[in-house]
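For this view, one protein chain was removed and the others were kept in their places.
What follows is chain A.
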Amino acid sequence: MDAVSLIRAGQETDTPWRFRLDELGWRDMVAALEKDTLPFVGLWCDGTDVHALFMLSPAQPLAATLALEDGRYPALSSVRPVSSLYERRAYDLYGAEGMWAVDVRPLVDHDVWSATAPLAATPGPAGGHKGQISFQPSDALLAAGGVNAGAGPATGGMETPLHVAMAVAGETITQAETVSGYAHRGLAARWRNSRLEDACRLSGRVAAGCSVAHQAAFCQAVEAACGSAVGPETSLIRVVLLELERILLHLHTLAGLARGAGALVVASRCAWFREQLLAESAPVIGSRLLMDHCVPGGTSLREATGLGDLCISLAKLGEEIYPGLATLWRTYPALSVRLSGVGKVDATLLDRVGLDGPVARASGKDCDGRRTQRVYQTLWRLTAGRHGGTAEDRALVLLDEIGESLRMLGEAGPRLGLTAGGRVDLTLEDGEGLGMTEGPWGNVLYWVRLHAGRVAQVFVHDPAPAALMVFEETLAGQDVADLALVRQSLGVNAAALDG
């Protein structure tokens, strides 16, 4: 039997796509997954159960649930490597132990919290560690010579805090690992039994620059749990916000990449274009980083009726500035050459960890969540993919996507007209829902459970864990000086990762 049939053979739950397995059924599923290509989304714990989510197709979820037995469950990391990060988090937060897990080191709890297993029914004692956290290198890192260089978490730069421990030979990294948890704010605990508005605001602050993607997915999940859906106009407004966010974050990333590669003129052109777009959009939308504009049941903009005109003027601004910027990027001396040798990502690695988004699209993968979403049907069109998988390819994919998104804004503008989108009143019923969007760095998915008029639990899938694994593997063989370039071009975000 394949993994899908094994999951479906389990006991049905109130959620039509989630099935409860017993331990033997779960073990059979793990065994079947070894040969199966069923895409894995994530694994999470709620204190009594552990859940694993898969995607049958881009729009068809399938989840398996297993009751913890003595706080244990059979781990999935032997067959889905990225599950390792979810398992380590489940252990840190709930004390749930993955049997036969490939990595059991702490991920976010470094023995400095005021409680161990803080989300478990009976949290453990406070961590006894004082001062800067300790880190246990993996056997692979020790075999490569042990840690003899490091970077972060406070470099003076603007990136989110993350430590990279490296084994270095001369100027070349032979092996590298990350130490995360510096930005762990306890989102899972804050979401538990929170009010809907508070939960939505928190989802906008999982990762700055991807706020719309997170909040739109959260809102969709809540709406699905309530059994309602927003109208086509509200959906289109959310699409406009998503595409604007993509443009703004890609420009931010490109500016950082150009600066890291020494092309300061290109960097300032990217930053200047971004500020031009923001100067037009912020007064209409109400903010620069687009936080808190997607709310459950609708949208919330400062001047909602001006959004249609804004789209048209942004597209016009894009027509004026974007072609010049794209030409500058492609022809600027040494920029492409500098990036072309950096951070080559193999397509098989992407398959192994399940990373999507522009990183995968730059390695020849044809994956874009927008393809299957109805609201994008007449807007989205295939962008020419690149196959090299280097930082240069990723930068050019980002550049292409900016052009595409500007075009989409131009098409969405006249359709929006003077509409304000409207609002659906949600009746909060107990239930579960799923929502997903294509964020700037890939698929963002929310699973939300509502109970007694409040948000009982939230699971977030963000590209960050998979991007971190790709980052760690890609660093081997790179120059130490290229660390920041590789990190930026892969979109490694500690805030999204740590949660």
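Everything below uses one rule, namely that contacts are C-beta pairs under 8 Å (C-beta built on N, C-alpha and C of every residue); 3 or more make two chains touch, one makes a residue touch a chain; residues count from 1.
Here is the rule we go by: contacts and distances are computed from a predicted model.
One subunit of the complex is not drawn; among "NADH-quinone oxidoreductase subunit B", "4Fe-4S ferredoxin iron-sulfur binding domain protein", "Multisubunit sodium/proton antiporter MrpD subunit" or "Sulfate ABC transporter permease subunit CysW", its UniProt record names it "NADH-quinone oxidoreductase subunit B". The chain omitted from view is touched by exactly one of A:51, A:238 or A:259, namely A:259. Among A:11, A:48, A:134 or A:327, only A:134 touches the chain that is left out of the view. For the chain missing from the display, the contacting residue among A:186, A:231 or A:306 is A:186, taking the whole complex into account. Check A:21, A:64, A:165 or A:409 against the missing chain and you find that the one touching it is A:165. Within the set A:30, A:43, A:237 or A:267, the residue that contacts the chain not displayed is A:267. Per the touch definition above, the residue from A:3, A:76 or A:202 contacting the chain not shown is A:202.
Interface residues of chain A facing the missing partner chain: 108-110, 112-115, 118, 123, 131-137, 146-147, 149-150, 153-161, 163, 165, 179, 181-186, 189-190, 201-202, 204-209, 211, 252, 255-256, 259, 267-268, 271-272, 274-275, 282, 287-289, 291-292, 493-495, 498.
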